[in-house]
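Comments concern the structure below.
Presenting chain A:
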Amino acid sequence: MQEKELRILSRGGQGAVTAAHILVEAAVAANLYAQAVPSFGQERQGAPVYTFARISQEPVESHTYVYEPDIVVVFDPFLMELGIDPLQGIKDHATLVINDKKLPEQLRGKFAKTGIVDAWGITHELIGNVPPNAAMLGAIAKTTGLIQIEHITQAIMNVLGERIAKVNAKCAQVAYERTVVSET
Partner candidate 1 sequence: MGKRVAISGNHSIAEGVRLAKVDVVAAYPITPQTPMVEKVADFINQGRLDAKYIAVESEHSALTAVVGASVMGTRVFTASAGAGLALMHEIVGVASGNRLPIVMGIANRSLPSPWSLQADHSDSMAERDLGWIQLYAASCQEALDYTLLAYRIAEEVRLPVMVCIDGFFLTHTTEAVDLPDQADVDQFLPAFERGDIYLDPDDPMTINQLNSEATFTELKYRHNEALNSVVDLFPHVAKEFEERFGRKHSLCTAVGCEGADVVVVTLGSSSGTARKVAGQMRADGQKIGTLQVSCFRPFPKQEVIDHLKHAKAVAVVDRSWALGTDGPLAQEVKSAFYSAGLNVPVYNFVGGLGGRDLSEATVKRVIGKALELKEQEEQALYPIWIDVKEEAK
Partner candidate 2 sequence: MKHKAGIYAVTITDTKTGAWRLNRPVVSEKCTACGICAKFCPPQIIKIEDRAIIDYEYCKGCGICDSVCPFKAIAMVEEEA
Partner candidate 3 sequence: MADLVSKGLTTCEGCGMELIARSILDVLGQNTIMLTPPSCSAILTGFGSETGWKVPAFQSNLENIAAYCSGISVALEHQNKTDINVVALAGDGGTVDIGLQALSGAVERGHKFIYVCYDNEAYMNTGIQRSGSTPVGAWTTTTPGGKKEPKKNIVEMLLAQGIPYVATASVGYIDDFKKKVAKAREIDGPAYIHTFSPCPPGWRAKPRDTIKIAKLAVDTNLFPLFEAIDGEVRVTRKVRKVASIKEYLELQGRFRNIRDEEVESLATDAENYYNKLLESEAK
């Protein structure tokens, strides 16, 4: 596997930084190398947040943001109304994972592979009004196939506090099952 670069688009409070960290934890469990790079700004609740990740079979050398992602993860489709463009810089044959009920019009046909998941719906159903990050991790596992869902759920158990780990792991599992993946 060549190094895969991810760009995660979210808003402050949606747990993308934690999700990226869990993703690295899961990759390590899968005997891969990985990296999660937060970008730093005035991270107010609700403000757009960029988080980056890399997954590879070799130690990751680059320590920069991701400008040409293989995989774009959208935690919140409302970001597009704020002028954030999920298409920016994407590589050919890129993959999209998006939290939505259906693929937004403007993203149709732009990605080689898409995974659609109602992360909010699943999260509300299983936990309540909390960040959709665990569900998004399940969707990333399903859509990209880079990391097995077992590694994701185990990483959630390792990283999150005991009180909330189990239900979040469940959330990731359900999202994994419900993510609709299509390839063009």
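Candidates were picked such that all candidates are chains of the complex that A comes from, given by their letters.
What we mean here is this: a contact is a pair of C-beta atoms (placed from the backbone, for glycine too) under 8 Å apart; a residue touches a chain by one contact, two chains touch by 3 or more; residues count from 1.
Bear in mind the structure is a predicted one, so any value in this text is a computation, not a measurement.
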Interface partner of chain A in the complex, by touch - 1, 2 or 3: 1
In the complex, chain A residues that touch candidate 1: 20-21, 24-25, 27-28, 32-40, 59-65, 67, 155
